[in-house]
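Of the protein chains in this complex, one is absent; all others appear in place.
And now, subunit A:
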Amino acid sequence: MNKGFSILVIDDEVQIRKLLEISLEANDYKVLFATDGKDGITMAASHQPDLILLDLGLPDEDGQEILVKLREWFQNPIIILTVKSAEEEIVKALDHGANDYLTKPFRTQELLARMRTALRGNTIKNNNEPISIFGAVSVDFVSRTVKVNNENVKLTATEYALLTLLLKNDGRVLTHQYILKEIWGQSYSEQTQYLRVFVAQLRKKLEEDPNRPKYILTESGVGYRFNSG
């Protein structure tokens, strides 16, 4: 199912390259490698990969700058790899146009899932379905109604807007600032309190167990991710 997709891995660690080569090729991806930023940009230009895995900690150049340079012309998904406890770096990279991120050490299954999501693109944009279903929840975009177990659930206008934004970005991480700007407007981009409260409310109304959410997931220090399963 992944046949034909070519993946460019930009990472200086030989162990990680080896691991990715084995696990990605086993999943029918075509894998290309670059060991530093300069090489990576050249390879991206000459091979036009379908997706780039970019390590933020490269020896020759700041990963953020490589990301910015790539994004000047490269349209396909970029997933960044980074070390843990670097939330600010992650948020910055997402602002610079990265589609997603993984922190080392990461699990291969997780990586493959993120890659599939990124390669699939925005679900709603692509298939224009008027109804979206996840678990026991169905969202009708035409009548703007939400049902859980076939029973109508009343959402406030803000809750509905937040839900559709998350649905439109199924599988993608959205930063706090991005969500706040989209739903509440530019001047609210630092007002995380609204986000906390409304996410908690949405979970209470839609999740089976709001304390162990399956769909609206928290990305510590970064934002939220919707996962339809």
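Rule of thumb we're sticking to: contacts are C-beta pairs under 8 Å (C-beta built on N, C-alpha and C of every residue); 3 or more make two chains touch, one makes a residue touch a chain; residues count from 1.
As a working rule, contacts and distances are computed from a predicted model.
Visitor: Looking at UniProt, which of "Molybdopterin oxidoreductase", "Carbon monoxide dehydrogenase large chain", "Amino acid ABC transporter membrane protein 1 (PAAT family)" or "histidine kinase" names the chain we cannot see?
Guide: Missing chain, per its UniProt entry: "histidine kinase".
Visitor: In the complete assembly, which of A:S6, A:S138, A:T192 or A:S228 touches the absent chain?
Guide: Of the listed residues, the one touching the omitted chain is A:T192.
Visitor: From the list A:S23, A:S138 or A:T158, which touches the chain that is not on show?
Guide: A:T158
Visitor: For the full complex, which residue in A:Q15, A:S46, A:S187 or A:N211 touches the chain that was left out?
Guide: Answering carefully, the residue with contact to the hidden chain is A:N211.
Visitor: State which residues belonging to subunit A touch the missing partner chain.
Guide: Against the left-out chain, subunit A lists 84-85, 87-88, 105, 156, 158, 192-194, 196-197, 200-201, 211-212, 218, 220-221.
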